[in-house]
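One structure coming up, written as structure tokens, with questions to follow.
Here the complex is missing one protein chain, while the rest keep their positions.
By written order: A, B and C. Residues from 1 in each chain.
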Amino acid sequence: MANLNLVQAINLALIQEMEKNPDIVLLGEDIGVNGGVFRVTEGLQKRFGEKRVFDTPLAESGIIGLSIGLAMGGLHPVPEIQFEGFLGPAYDQICSHAARMRSRTRGAFTVPMTIRIPVGGGIHAPELHSDSPEAIYAHTPGLKVVMPSSPYDAKGLLVAALREPDPVLYFEPKRIYRAFREEVPEDEYTLPIGKARTVCEGTDLTIVSWGASVIQCMQAIEKSGKSIELIDLRTIYPFDMDAVAESVRKTGRCVVVHEAPLTCGFGSEIAARIMEKCFLELEAPVQRVAGFDTTMPYYKLELDYLPDANRVTRAIEDCLAY
Amino acid sequence: MANLNLVQAINLALIQEMEKNPDIVLLGEDIGVNGGVFRVTEGLQKRFGEKRVFDTPLAESGIIGLSIGLAMGGLHPVPEIQFEGFLGPAYDQICSHAARMRSRTRGAFTVPMTIRIPVGGGIHAPELHSDSPEAIYAHTPGLKVVMPSSPYDAKGLLVAALREPDPVLYFEPKRIYRAFREEVPEDEYTLPIGKARTVCEGTDLTIVSWGASVIQCMQAIEKSGKSIELIDLRTIYPFDMDAVAESVRKTGRCVVVHEAPLTCGFGSEIAARIMEKCFLELEAPVQRVAGFDTTMPYYKLELDYLPDANRVTRAIEDCLAY
Amino acid sequence: MPITTAYEAKIERISILDEKGNFDDKLGKGLIPDADLVKLYEAMSSCRQLDQVAFRLQRSGRMGTYPQNMGQEATSLGAAYVLRKDDWMVTCYRENCGLFWRGVPKEAILLHWMGDERGNAMPKPHWVTPIYVPLGTQMLHAAGLTMAARYKGEDKIACTFFGDGASSEGDFHEACNFASNLKIPVVFVCQNNFWAISTPSKINSAAPTFAQRGLSYGMPCTQCDGNDLFATTYTMKKAVEYTRSTGLPSFVEMVTYRLGDHTTADDASRYRDKAEVDAWKARDPIIRVREYMKARKLWDDAKEAALATRIEEENAAAVARAEGIESPHRADFFDAMYAEIPQDLVVQRDTMQTHSLGQDPSQLPPEAQERARQMAADAAAAAHH
Partner (left out) sequence: MPITTAYEAKIERISILDEKGNFDDKLGKGLIPDADLVKLYEAMSSCRQLDQVAFRLQRSGRMGTYPQNMGQEATSLGAAYVLRKDDWMVTCYRENCGLFWRGVPKEAILLHWMGDERGNAMPKPHWVTPIYVPLGTQMLHAAGLTMAARYKGEDKIACTFFGDGASSEGDFHEACNFASNLKIPVVFVCQNNFWAISTPSKINSAAPTFAQRGLSYGMPCTQCDGNDLFATTYTMKKAVEYTRSTGLPSFVEMVTYRLGDHTTADDASRYRDKAEVDAWKARDPIIRVREYMKARKLWDDAKEAALATRIEEENAAAVARAEGIESPHRADFFDAMYAEIPQDLVVQRDTMQTHSLGQDPSQLPPEAQERARQMAADAAAAAHH
């Protein structure tokens, strides 16, 4: 057991899986000597050599397209996209190819690949360095979408992703890259993709969240003095609707929290499903605390944009009062 | 008044607005001499010259990037993307630039542009020629998203889009390009972006749909013998939640129908909002009849994928029985 | 010396057997053994005939949109002939002739255009990739496939084909740039057939050649007559030798012409002159080889007639196989999505519904449940019809 932050937990997971599986290769902008702009791949090129950990030209479509070819050729590439804002140029390769290759070739070609992407706001970064596009990819059949909220989860989920036979977008909430540490076993463990975690149990209301927002939710719960159940989705697709529905059937009330814009954010899917599955048990409309339907503002105003504990608190209170 | 199909209605709208506004220019792959692969721009190059209607190199990011520059420079470009499946390469220019330019420059630069895109399935086309990505763009603040379901609407909405000071994605359901004709006034009229149309009134249940699916909904309603209100959203963003909520408050039941995959499709947003706005009036969970969460299959199976009148009927019956 | 030379480049154009029947002995002699030449000719003829069959299938509603390859047979065939059978061949949709030479069954290609994914389930031993509809995207995969092979110690190279139009896509640039900078042995072949649907190639490149697109990356670039099987073979041989021995990419432009419509959904007479098409018909790659073989007494009318019969039978059999395959089942598109299908998709597949009450009728009152069951059964029966 080591006391690690999220960056270190990911680094450890990469090291351990690369040692086990020689087919894992890492590629991306500045991931080699520099260890990535967030230092997530620090030391890996030195350890595994330039053949397994290499810098690419500055072109995201190229990085993903090359990775798709590597995966079709039998490797498990782990491309890093430097910030989620630069997924844009790779959108077509991800959605038109990575997501479809198995289905369009009826399994003759597959794309086992783990795309690592720092995600989300709150770090005072320039434009296009603070977005949360997970819903876009959850709406694209053929992909799996993962977003851990703690070092322990980060390791277990990444190891699982690295063993997946299908493409996984592994979003790393950069706001909590170094925000806290926790005990992370050195020993091998995986967390199943598609299973949520109940962070704390409660009977008055359910909160569903994922990624860095889980922290704001915990703050709000602490403040509330109510018995609130917090479910961290951990994976956005496939998502653990059973866990959510079971909890809401018990509590009758639910708040969903995420950083992405409200409209068509993944919260809309969760809300719609809760209505479908818990209609008779619901005592209040599901409340969504989300980013606004605006471009993420430059950083002077980013804290006004991001859902914070106060907004979560307010939604909890309103939902309970209904 | 003329009896026009959807292709002709769009063609007419383009002609009339181009005659009024010399700043409108059309560009895209094969839109000139060939009049576009669907012949929507037929005759326009001849009529307005190669300066106003021109073929571009085969590169969608280039088409949109160039159009953004044209718009920043004071024109109103109308790029055509040949099929919605080829929006992928342009995703970054649309979402990182067109959608953000006004906000990131606080209005110093704006992008008045109407992107025309044939959309949806049902025409026996090859892969990536049958998708419905509207939710992706509805989740992207800064864009407006329009999808007509009839020749009359097509003209009125396109004229409105061509007068918009902000970027509009104008999706043209190719399945109904030539499926039927209706009376379309020669005279100028616009339909406001953001306002839905009540196709037929009813008291038992509300159906919300858009694009080609509206036709399947009408078939199902006819068959049902029930008093069903059909709302055609017409525009996906901004969307007319007032019209939807008002109807559902009256009927207490709702079915949403669209071609895009279920998860995080725009139906999820509508369902979530209905729950939020009509919680106490809802007598059954909102039902979503949508594409499955799979890649749109090649055409041998596409009719199994697309929501048809039977599936809508079934959802109506189930929702009413609840 | 304030003005110095930073870079110089020169691109050669290769032509061996021209449309007038001139044959360049220096380059052409011994290039293709006679026995091979006959087989290559037969392959081109067979591909051409299949094109006509496919056209008729489409016109009679037995096939969807189909892109004819007519006139371009010598491009991909020259490449396939030169490549090792285990080199990757990563193509677009107008390289049937090369794919068939590789051993790809004709019914696979037919099946694909009949709207069936099983046509894209390319068997591994042919080292070819599926048909690509999104243009310009496959060249990056070619680079990745080759890099993966090299990583595993195999000395494979790849050859990737794309059109004049596709070379305008950003991914084209990224693929060439990645291959050059990361030292991946890929031969990039731009098949310039002068048109991208209705768009003339000058709108996709105003430069004198498409071959020079490779100069950006410091690749050796060559242009050749793509309707000359000898030239495509010669040029590919040089490019493949260079790429295999150095481990570095190279670039080839094959100048050819699309004799048919873009696809069966297109009407080329809207945008190009008959005179242009006629001029190119005279440069047909198949005629050229036939005349050459006849002049060399390798071929005669009797052989031609026999071949025609054989081809017709073979291709009819391929059509029969493509049409004879059992219909796909709607469960297929669910089962093909992931190695292990998520539970939510299982429910969608098993109910063929997305609405929650359809997926879980137990939520309905008992009478309604019965009715829902009946409706589902009716729908299933209708679907099997």
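What to note about this one:
The criterion applied here is as follows: contacts are C-beta pairs under 8 Å (C-beta built on N, C-alpha and C of every residue); 3 or more make two chains touch, one makes a residue touch a chain.
As the structure is a prediction and not an experimental result, all values here were calculated from the model.
All shown chains touched by the missing chain in the whole complex, by label: A, B, C.
Only one of C:Gln191, C:Thr209, C:Ser250 or C:Thr264 touches the absent chain when the whole complex is considered: C:Thr209.
In the full complex, chain A touches the hidden chain at residues 29-30, 32-35, 37, 55-62, 85-86, 88-89, 124-129, 255, 262-263, 284-285, 287-295, 297-302, 304-305, 307, 310-311, 313-315, 317-319, 321-322. Chain B meets the missing chain through residues 25, 51, 54, 56-57, 59, 61-62, 65-75, 77, 89, 92-93, 96-97, 102-110, 141-142, 144, 164-166, 194, 237-238, 241, 273, 276-277, 279. Listed for chain C, the residues touching the missing chain in the whole complex are 2-16, 24, 26-28, 168-174, 177, 180-183, 202-209, 211-213, 215-218, 223.
By our rule, only the chains that are shown with their structure count from here on.
Chain contact topology: the protein chains form a complete graph, every chain touching every other one.
Chain geometry summary: the mean Cα position of chain B and that of chain C are 33 Å apart. Put simply, the C-alpha centre of chain A and that of chain C have 38 angstrom between them.
Annotation for chain C: residues touching 2 or more other chains are 117, 134, 170-171, 332-333, 336-337, 344-345, 356, 363. Multi-chain contact residues, meaning those touching two or more other chains, occur in chain B at positions 61, 85, 88-89, 127-128, 263, 284-285, 287-288, 292-295, 297-298.
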